[in-house]
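One structure is given below, encoded as structure tokens.
Heads up, one of the protein chains got dropped from this complex, but the rest are sitting where they should.
For reference, chains read A, B and C in written order, and residue numbers begin at 1 within each chain.
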Amino acid sequence: MNPISLRTGLRVVSAEALGTGALVLAIVGSGIAASRLSPSDVGLQLLENSIATGLALAVLILILGPVSGANLNPVVTMLDTLGHRRNRRGLLRASAIVLAQVVGAIGGALLANLLFGEAMAFSTTERGGPGVLLGEVVATTGLVLVIGALVRTGRTAHMPWAVAASIAAAYWFTSSTSFANPAVTIGRMFSDTFAGIAPASVLPFIGAQLIGAAVGAAVVLALFPRHPRPNHP
Amino acid sequence: MNPISLRTGLRVVSAEALGTGALVLAIVGSGIAASRLSPSDVGLQLLENSIATGLALAVLILILGPVSGANLNPVVTMLDTLGHRRNRRGLLRASAIVLAQVVGAIGGALLANLLFGEAMAFSTTERGGPGVLLGEVVATTGLVLVIGALVRTGRTAHMPWAVAASIAAAYWFTSSTSFANPAVTIGRMFSDTFAGIAPASVLPFIGAQLIGAAVGAAVVLALFPRHPRPNHP
Amino acid sequence: MNPISLRTGLRVVSAEALGTGALVLAIVGSGIAASRLSPSDVGLQLLENSIATGLALAVLILILGPVSGANLNPVVTMLDTLGHRRNRRGLLRASAIVLAQVVGAIGGALLANLLFGEAMAFSTTERGGPGVLLGEVVATTGLVLVIGALVRTGRTAHMPWAVAASIAAAYWFTSSTSFANPAVTIGRMFSDTFAGIAPASVLPFIGAQLIGAAVGAAVVLALFPRHPRPNHP
Partner (left out) sequence: MNPISLRTGLRVVSAEALGTGALVLAIVGSGIAASRLSPSDVGLQLLENSIATGLALAVLILILGPVSGANLNPVVTMLDTLGHRRNRRGLLRASAIVLAQVVGAIGGALLANLLFGEAMAFSTTERGGPGVLLGEVVATTGLVLVIGALVRTGRTAHMPWAVAASIAAAYWFTSSTSFANPAVTIGRMFSDTFAGIAPASVLPFIGAQLIGAAVGAAVVLALFPRHPRPNHP
């Protein structure tokens, strides 16, 4: 590996760690602020949490897109690798990125605890049940559909606000409040606050996300065939 | 019908079913979440519901536009057919699309019930009265005006956020909370929750929407004449 | 006047009446809905009212811009006339537009009353006092600055969302809740609800708006000189 591609690789991995960390900081931090400042209405807390999350996510995708593609989500990295980099080098790249996302996500949760003076403790918020897990499948299906549709129609300039809008909306219409991101799910274990998730609930959530990713990818392939060329002989 | 146009047709119909379904899921699902989480203020529930609806609608129009035009609404399909496809083939196409929209809408409501563990039951929320039905006329007039203005001035790139903004605003300023969509109205019968509508209220709503569609189309024709060519001999 | 320019003129006047009417409908209608649905928190009412107003205003400017310039405000029409059409014909045009705006505004308020079953009555909400009137000066100064800055830097494509954002924000930071529009102020007399203004308060408001318009125009001229051509001999 030559020094230039090493430097580029370091930038990609740093951007994914930083971006996923900042995303989890935004989710967990705004969740703490919302639950402290609006103690009497959980819906208002979720409104505050979803608005802050959406705005932060849009900005992070916008600024980190040119560095790393701003995946910020192992599901996205996985599908990107399956689609465009299906080789040993691609697999190594994906592994490094996913590791960076997970490390960043945990760091973001710990930083949120620090900023708000919360104890460092695992979340005790159990999340699950068939409706919630199905919600998580739907959330991830939707996220993959949004990203795939924009990629395959050459309109990635819309990515930041479209992804942000779909996640902010899905906070409300999926019963799981739309985690839709394995790294973020792992990170959210590390704060026993509004946005946390108990460790025992994490694996089923990630399972549901992987199912949603597969469903989403199938829908993208069906609705957005690449290069249809109907008149090509 | 050759296999390529069949495949394209299937994609159009699937996109309209999926998109209208996702829209109703967003409306009904966020309505359930809002009414559960903000039990003491109906206005706050509607704020949460209208924000989630607007964001979801913008994203759906953005991603499905290239596949099917993202009508997601029989009124839009009907006016598009009257304007550009006034023939037997166009009528068949429109019928298939409207059927897909209605099926998708019902599916979206049922899926929302499933995600949130709500019983499968018809809505018992009666909506009607002269003020509300007039509100529905106004809401549909406005929606048709927004879409028609952008189409006839060649600015359809603004469609996603403009339609989303107009619907989210109209949730508030029309007394009907702006259904403005016959397929969505039918779908919303199938959930006895915040966003539901009792079956007996559906036909008058659809009647009001059709009147609004006609009024809106007349306003579009008057304000946005196509190809005026004032200096053409 | 030949038939073509008459038809164009009718479209301009109709667009201004329709647009200003729809704006007042959005303001007054969402005010009624907000105060009914969120009875226990006036701030929440204003949040709902300001969001609905901003979204409606953005869409109206977007769709009516190509027809009439989407002034929707006598202050804007007046300054546009002073700047670009300082002749008898321009004065006639401006008078017709302002009349249309006022008639539309009143119609919008009456329609809001009708939709929500409110009595037709003048507002009894007195608004005034030095702080509030100064707020109205500031609000109109700001609005003129936003519009003038975009016009004089050739970036009118930003007008819809920039004007909407500035009005929605100014609902909060001016003590007058930012009417900033003589036609809308007159229209809001005609509904004794959340967004209404008592007839006796209207003239001082309009006076403050005219002062704000003059201040705003002066700031625009100072900050955005047209054609500076520093190297022109």
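Note that in this section contacts are C-beta pairs under 8 Å (C-beta built on N, C-alpha and C of every residue); 3 or more make two chains touch, one makes a residue touch a chain.
None of these values were measured; they are calculated from a predicted model.
Listed by label, the shown chains that the missing chain touches in the whole complex are A, C.
Only one of A:L64, A:A180 or A:L223 touches the absent chain when the whole complex is considered: A:L64. From the options C:L114, C:A168, C:M189 or C:A213, the residue with contact to the unseen chain in the full assembly is C:A168.
Among C:L47, C:V76 or C:I97, only C:L47 touches the chain left out of the display. Not every partner is drawn; the one left out touches subunit A at residues 4, 8, 11, 14-15, 18, 22, 25-30, 33-34, 36-41, 44-45, 47-49, 51-53, 55-56, 58-59, 62-64, 66-67, 111-112, 114-117. One chain of the complex is left out; on subunit C, the residues touching it are 40-44, 46-47, 54, 129, 131-132, 134-135, 138, 142, 145-146, 149-150, 153, 155, 158, 162, 165-166, 168-175, 219, 222-224, 228, 230.
To be clear about the criterion, only the chains that are shown with their structure count from here on.
Ranking all chains by how far their C-alpha centres lie from the centre of subunit C, first place goes to A.
When subunit B is laid over subunit C using CA atoms, the rotation angle comes to 90 degrees (nearest 5). Mean C-alpha position of subunit B lies 29 Å from that of subunit C.
In subunit A, no residue touches at least two other chains.
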